[in-house]
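Every protein chain except one is present and positioned as in the full complex.
Here is chain A:
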Amino acid sequence: MTSRRSTRNRIAVAIVVITAVVAVLVVKLVDIQVVQASSLNAQAYDKLSVGQTLYGARGDIVDSTGTVLATTVIRYDVTASPKDVADFTQTVNGAAVDVTPLQAAGQIGAITGQSATDVYALLTADPSSGYALIIKAIDLDKYNAIRALSIPWLQYQTNPQRVYPNGSVGGNLVGYLGADSSTNGGLEAKENQCLTGSDGSQTYEKGADGVAIPNTLVVDKAPVTGGTVMTTIDSDLQYYSQQVLAQQVTSTKAEWGSVVVEEVKTGKLLAVAQYPTPDPNNLDATDPHFWGATAFSDPFEPGSTFKAESAAALIDAGKATPATQVLVPYRYKAPGGSVITDSENHDPAQWTLTGVIQESSNVGISILSAMLTTQQRYDYMKKFHLGEKTEVNFPGESEGILGDPSQWGEQTLYNSSFGQGVTTTAAQIASIYQTLGNGGVRLPVSLVSGCKAADGSVSEQPSTQGEQVISSDAAQQTVNMMQSVVTGGYAASLLKIPGYNVAAKTGTAEVSNGQGAYGGGYLTSVAGLAPAEAPQYVVSVNLMKPVTIEDGSAAAPVFQKIMSQVLQKYRVLPSTTPAVNYPTSY
């Protein structure tokens, strides 16, 4: 019985001990598995998991043929951990070489273009720090070269940067990126919403050697690449226009110049050139005033190119025909006492409306325009969308100044017929000529043809709804009248394009000195259409205050060259009909 009892005791003790141990284990198990489970899991995950940012790059801006005007590239920032800076071993030609921090600084500097002492100073500025920027935004070649040095205390971060492969070609339109989106310029600002991408993120768990453990990759958020802004600009034509304009601006010593090329049948802007134009890669080389597009932002009194609008209004209202006769004195005193003179002294001349256009007579167009009421004149200007922004709505775009017709004095009433007393932007002038060339149908001016999202869908397509501003006949007769400027005006020899009938109008506008008076230079301009019998392209050239030539002859060669290039580039067949030859005098 003793042995049986001791056996029982042993069993009892064993059971108690086992139960106790199991109880302890169960408690611990519950503690780990249930109570602390989530925090322990999190800790483990933190040790294993690697989070990565997936960059959703800012979209490109492209021209009408897909040529990239602005894009995002990856650059690399190189940083060091100064507290870890020490000698390390480098393998050179298969042999291990010991490299000191100063030597390493020299190697880095040789690649980045910094001096060894500069780099070394950065490394040793704060030896306790874990972060020191060595150089920002180096390109891939330099990054690879530095990585090949296998310096253990260097770190690399990617740094997306904006580049403009075509430099100043379209630099006025493309714009620039500021410190934040509110200081962007040009299309970068206007189309910011389309261009902006959104970064995504992914996490995976890594093993001891840093390799991802299979099946642990989780994309938390997919990155979205920004949309592509498709412009109507032709970068080759834009370059040509800028180059030709720049040569003329510098040779005539003008303050600035602008060129607008618009397609008559679509309202698309093919080139919007200016000089000076910023190179968005190197903005600071250009006066900040020219960082935008002057063709939209800088209104001016257009001068005689505006006579086309006055003549078109007269014909459309049935008040005149190209053959309407008018006796034009050099100096005309209006009933209210205002005095208008022509630019050059002449005996009273018997001109037709065509002759008035050809000779660019202020007096002639004023006398004829007086056949329309102030309100009618104003209404025509409004129908041409003057005094309001174009549909482009470019950042900083100006409406121009039309004024309230009830406030127009008699002088303004007459002056406005030849483009003084009202201001327009270069884009508005081009739009007037587009309307005249398109049978009186004004099409919305477009610069951006759409925003193409990463998935290929296109949004923001501009309206193509036209408006009949004047009758088709009035439009074509106005264009025909302007042919006389190219066949017989003062700048005819500079405007002619062999093989084509061209309709154009020169302008030499007095520039306001900003204090309510004129003085101190002229805005010289040419706006025109070709081929005149079936207009396809508008070219409008404006030069502000040229010094060596002070009339439309300054702008004429630019018009002639750019229009020739346009006709050649777009394969417009030479005219087969002779130029329309309305009588200019009677």
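Here is the rule we go by: contacts are C-beta pairs under 8 Å (C-beta built on N, C-alpha and C of every residue); 3 or more make two chains touch, one makes a residue touch a chain; residues count from 1.
Basically, contacts and distances are computed from a predicted model.
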item: Chain not displayed: protein name in its UniProt record ("ATP synthase subunit b", "Rod shape-determining protein MreD", "Carbohydrate ABC transporter membrane protein 1 (CUT1 family)" or "Cell division protein FtsL"); value: "Cell division protein FtsL"
item: Given A:Thr79, A:Gln114, A:Asn184 or A:Ser235, the one touching the chain that is not displayed; value: A:Ser235
item: Sole residue of A:Val97, A:Ala285, A:Ile401 or A:Val547 that reaches the chain not shown, by the stated touch rule; value: A:Ala285
item: Residue of A:Tyr275, A:Tyr332 or A:Tyr490 touching the missing chain in the full complex; value: A:Tyr275
item: Absent-chain contact - pick from A:Pro348, A:Gly499 or A:Gly520; value: A:Gly499
item: Residue of A:Ile74, A:Leu149 or A:Ala453 touching the missing chain in the full complex; value: A:Ile74
item: Touching residues on chain A - with respect to the absent chain; value: 67-68, 71, 73-74, 139-141, 163-169, 207, 211-215, 235-236, 238-240, 242-243, 246-247, 250, 275, 277, 279, 281-282, 285, 498-499, 561, 564, 567-568, 571, 573-574
